[in-house]
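Shown next, in structure tokens, is the structure this report addresses.
Every protein chain but one is kept in place in this view of the complex.
On to subunit A.
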Amino acid sequence: MQGLAGAAACSTVLAALPARSSPPASYAPRFFTPAEWAFLVAACDRLIPADENGPGALALDVPRFIDMQMDTPYAHGAQWYMQAPFVPGPDNLGYQLPHAPRDLYRRGIAGMDAHAATRHGRPFAGLAPALQDDLLRGAENGGMTFGDLPSTAFFDQLLANVMEGAFSDPVHGGNTGLGGWIMLGFPGARADFMDWVDRYGAHYPLGSVSISGETA
């Protein structure tokens, strides 16, 4: 029963978090154009929507996280083997495109918006949530290609970064207020369970903490 009581206490904390449907106006994206930013904000809101289980990607500032990541060596493909030739092969042999994450976003967002315009007459961000979900599911299941880019390559990149943004340490620009960790029940950088390792089945009482010392 201790666990249930703990879960209830957590829900109280979640309810106190401000519900937000857009990122703070003060953040000016450095990589994404206004049109791309509109797509990113709308897509993040569908991939992790705010609901009774906790905050959504927008309250967690996931778009800001992704924009900040675009300035890292990772986004330039510096950690991937990018030597030619780029030869297509079976899916199970992995990613074989010449595009680094920055290119995947640029091409992928343009492709998604073009599909939205063709099918529904306006860009993705202007569509009703149900239509946005349909397009995202189409991209996830490989129903589209954007030039040489299969939609799955873009979708997988986006989804991976959205998860990172919601659940990484706030030092990287997402997981605002530690909201992702609180929702999940992850104590973050607490990292000392010497006195809790054999408290079997009990709810851990201390809140999450970030690398910078922010607590919830």
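Here is the rule we use: a contact is a pair of C-beta atoms (placed from the backbone, for glycine too) under 8 Å apart; a residue touches a chain by one contact, two chains touch by 3 or more; residues count from 1.
Please note the rule applied: contacts and distances are computed from a predicted model.
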Remark   = Among "Cytochrome P450", "GMC family oxidoreductase", "Caffeyl-CoA reductase-Etf complex subunit CarE" or "Branched-chain amino acid ABC transporter substrate-binding protein", the omitted chain is listed in UniProt as "GMC family oxidoreductase"
Ask   = Of the residues A:47, A:112 or A:149, which one touches the chain left out of the display?
value = A:47
Note = The one residue from A:96, A:145 or A:215 touching the chain left out of view is A:96
Request  = Name every residue on subunit A in touch with the hidden partner chain.
outcome  = 1, 3-4, 6-7, 46-49, 51, 53-54, 72, 74, 77-83, 85, 87, 89-96, 133, 136, 140, 159-160, 162-164, 166-169, 171-172, 180-181, 183-189, 191-194, 196-204, 211
